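Following this message is one structure expressed as structure tokens.
One protein chain omitted, others in place.
And now, subunit A:
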């Protein structure tokens, strides 16, 4: 059999990229209404997939994109108009392409696309006639005087756009509207020509479409489009780069000869413009693409090797120390020390650089949300505006993968439980459309991701009642909680605030899972809410999961590592000062009562070291929670390369990973959230 696995990989990568583009474009078409660039990009994506899938022999995919492309072509030529129904059909198509993609990835039998293809076909036939009839003068060739001007201006290096504006049917004062559009267009450049001529237009005249030819310098078509689209009574705007339908250099004779033909070929001018657009797109792309694609596995390998290098360097240092103690000072020893120091610095900066390579903009993750929010809002009959800020914030690729699920959960919650129904919102004096805002930013050595909504907020009293009813806390405890602590109740296992479970977020996965996920990544989640105003979740994450500073401790002859970020202080405690509260040991530090555990007991090991009176105790903290962990011995702190235990071992309570120490031994890295949970389980 022909082995196409290598091509398949490339094909799949490209397919993924095109799917992302398509989703983005359909969403933007839905949001901003039909615009030619969007449809053009969508068309190009469908076309690319069609080509590559045909080459790979995925005929199902080829057929589907072929049909879609046909529909898009009609849209492009304004033979068809963008409707909500069409948007939904486009999403349906895209979902089917995703299904196909999945089947290709898993090398399964491809599903039959004929139902979707039929739907697409139905659309193109049903709509052609009606729309074609209503088609305006748009896209027609320009009169010779305009052609002339167009050639002149393009020759002088300016960009000329054709702007076609359609007014709504029921527009009352057309002339006034057209003048306003005219004025706002003149702000961008010189209007060369327009049709119909405004001086000749009567106010009651029946016009829907007006065309301008405008010469500009360094104005993006989008800007023009936005400027006009925002005006009153404007139904649609189309901005296209205008090109003379006849190349200037041609001789007059040819011009005369071919003029007729050219004018009779609608779309010729368009196709030149399109090619031009393609070119600009390409030149833009070539500027942007100072990058290369690298297989993730190779990247991981580099990091693995680097990890080994770090370990060997630590060993080298130890060996030099031993040598120095054994043989004392000599010139060679001095050299060796110097080389080792230099090596350390090199490895340090190498490490920094490799970690940077692994960073990706969080945009990758953000791009998944608009579609999700749209679908969700539609199901719930809510109107939601999703705002995303800081998509260029970079963080470790593993983190991006891992933080996806908790973020999705928060966003779904915000749309489902946060944002009220439109009627309810209006009643409260809020805009009908709710807003969900996601932002990401770097802060110190952390990434802060915020998910906020302007919904109903969370009533802490309801939380208290609900918590008591569910037996999470007693009524007395509930009364004692301050606002913030009461709010944090929603992170408690098995807690859901929605009075009725909805299909959307009430799937048995509560906020406690979100918290656990975030904490497993070494992050913190916090919540802030105002009833009637909204809710805000703030997530703080480390920049990388690959390397961390850890405190090495010994318990039951095993080395464990506590992430330094969680260590509050280290103390020596006289065992006789331990007190018992409700049968569990606590220690009193500066008037604060802190629960106390032995590390070895927590994992069910026996203690190996003889008990001295003063034992080393590491105090760890997370938010306001504190825990004192007694260990057998403190070994100091060092940078450690975090390795996972692998998917075979899976998630282990209280362990986030492991590292290889300088002596080649493995030490487990403790996970603070899990440890705290475990400790409260013990006591």
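Some notes on this structure:
In the analysis below, contacts are C-beta pairs under 8 Å (C-beta built on N, C-alpha and C of every residue); 3 or more make two chains touch, one makes a residue touch a chain; residues count from 1.
As a working rule, contacts and distances are computed from a predicted model.
One chain of the complex is hidden; its UniProt record names it "Purine-binding chemotaxis protein CheW", one of "Biotin transport system permease protein", "Cytochrome c oxidase subunit 2", "Carbon-phosphorus lyase complex subunit PhnI" or "Purine-binding chemotaxis protein CheW". Among A:307, A:455 or A:542, only A:307 touches the chain that is left out of the view. Within the complete assembly, A:654 is the residue of A:113, A:455, A:654 or A:673 that touches the hidden chain.
Touching the chain that is not shown, out of A:87, A:558 or A:625: A:558 (per the contact rule at the top). Only one of A:165, A:436, A:450 or A:668 touches the chain withheld from this view, namely A:668.
With the whole complex as reference, residues 304-305, 307-308, 311, 558, 603-605, 643-650, 652-655, 658, 660, 664-668 of subunit A touch the missing chain.
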